[in-house]
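Missing here is one protein chain; the remaining ones are kept as they sit in the complex.
Our next item is subunit A:
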Amino acid sequence: MPERDASDYDEWQRQECGCGMAHGPDGGHAPGCSGADAVAADTVPRTEEGHLKTPLYDLHLELGAKMVEFAGYAMPVQYPLGVMKEHLHTRNEAGLFDVSHMGQVILLSRKKDAARALEALVPQDVADLPEGRQRYGFFTNEAGGIEDDLMIANKGDHLFLVVNAACKEADVARLRAGLEPGVVVKHITGRALLALQGPAAETVLADLAPEVAEMRFMDVRDVVVDGVEIWVSRSGYTGEDGYEISLPAEAADAFARRLLAHDAVQPIGLGARDSLRLEAGLCLYGHDLDAGTSPVEGALSWAIQKVRRAGGARAGGFPGAERILRELAEAAPRMRVGLTPEGRAPMREGVELYAAEDGAAPVGRITSGGFGPSVDGPVAMGYVPAAMTAPGTVLYGDLRGKRRPVTVTALPFVAANFKR
């Protein structure tokens, strides 16, 4: 049975870049991002095939995961439960994700203030980010495109960044080139990263660390569990409440087992991670965002704070500011939108969109698409001309040579369940 689509997991493997910012199932091929293999420390264990192992590799095998290569790592794409049930379990209870392949970076002020210095590389307001808070951001390039998306946390005496796996070596190089020597850039390679997501996440993690129940969405704090310091943020990339937890690699296996021992928790693979973030309307770098796509086109204007916009106290001053500030003022020619294909057939990445059933030239393209288990139907995201972005607009997707209706839909497909 030959596969026909390019957007399957094998294709993920062939592609080098991607992410889910601080948190999607990484995937994708972003120009400008090299594979994680490039600078991976020789000390990181590898499989016989040469793929990097996360600290939870043995646990994944023990749990019966189907493993795939992703951004240079051997990663679980699904467990015996299967993608559909893993997805629904995360929305109903809690799912544990291994995202240790993602990059963790610390920035320390030396001669320069790290927050102010970082603003030269990202269009976010970092200087005013309060201590104990985290914010979504992205590295831009001179053309105004996005080089990677990331999470930026103010940990008081340092900034903590989480970047996409496939982009992490390029990101660290970008940070070193842009910030050193005034700022110290430390690539943290000795820590695992777990995500615990879903409505039961608070109860589960608070059993081990009661103080995490007090955290609000995008709060960050350090917590000690069994003598181990874990770095917790109340965030994730599924649209659900939950946490991301950085902890020493050697403590990760035991900690993951403690979480999995809870009745509400199931291990969740990259497959469900992708359908969860898609329903939540969240971008996957290398697919929905790339080096040629601006933040305004990507419908990420909300993530550029006023102080960095025209008229703001620290307006501009980041790569590609000219284009991005202009698009913020005037709108972009095309925009990312949610798309609901009619019927049951999924429309996946690469499907061309037409303004009419018999339209000659495509007006847009799907960049992420699949079946949404919670929506119980196909869902997609893609880019369309600015004049066609109104919810309810009907376009036509070319699926196996047939034009089928697709309706522009407000994102997210599934309402976010954050603890604000």
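We take it that a residue touches a chain if its C-beta (ideal position, glycine included) is under 8 Å from a C-beta of that chain, and two chains touch if they have at least 3 such contacts; residues count from 1.
Here is the rule we use: contacts and distances are computed from a predicted model.
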item: Record-based protein name (UniProt) of the chain missing from this complex, from "Glutamate/aspartate import permease protein GltK", "Glycerol-3-phosphate dehydrogenase [NAD(P)+]", "Glycine cleavage system H protein" or "Iron complex outermembrane recepter protein"; value: "Glycine cleavage system H protein"
item: Contact partner of the left-out chain, one of A:G82, A:P210, A:G292 or A:P391; value: A:G82
item: Option touching the unshown chain, where A:S275, A:S368 or A:T409 are the choices; value: A:S275
item: Listed residues A:Y57, A:F160, A:Y285 or A:F371, member touching the removed chain; value: A:F371
item: Interface with the undisplayed chain - residues on subunit A; value: 1-5, 7-9, 78, 82-84, 271, 275, 344-346, 348, 370-371, 373, 378, 400
